[in-house]
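Every protein chain of the complex appears in place save one, which is left out.
Then we have chain A:
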């Protein structure tokens, strides 16, 4: 079972990294979401795996799984929603105001760019 979890995290991470390296905003956002899954599951799994041992106290039950990673991951899940939403609005702003959803700056070399045309009446 540990192998399944580890490989699932690996697959999510690899897919996330690949998507983050794409050139458009939307795949990059998807990539960060995938990475968020991977990171959350990673953190959760760092408390080690346990089946049928939820950290809810019961009479006579002695075995509980580690509650701390769960608490940390719970807030992380909610925060990652906030983060995704912020990134999405930034991407939307760029797209709506510049018709551009490329993540790379088009001009790599600022010095090589041709001089701006002089505004009319200023010459």
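As a convention for this text, a contact is a pair of C-beta atoms (placed from the backbone, for glycine too) under 8 Å apart; a residue touches a chain by one contact, two chains touch by 3 or more; residues count from 1.
Please note the rule applied: contacts and distances are computed from a predicted model.
**Q** Considering only the chain that is not displayed, what protein name does its UniProt record carry among "NADH dehydrogenase I subunit L", "Ferric reductase-like transmembrane domain-containing protein", "Protein phnH" or "ABC transporter permease"?
**A** Record says "NADH dehydrogenase I subunit L".
**Q** For chain A, which residues touch the unseen chain?
**A** Within chain A, the residues that touch the unshown chain are 1-30, 33-34, 37-38, 40-42, 44-58, 64-68, 70-71, 73-75, 77-86, 88-93, 95-97, 101, 103-109.
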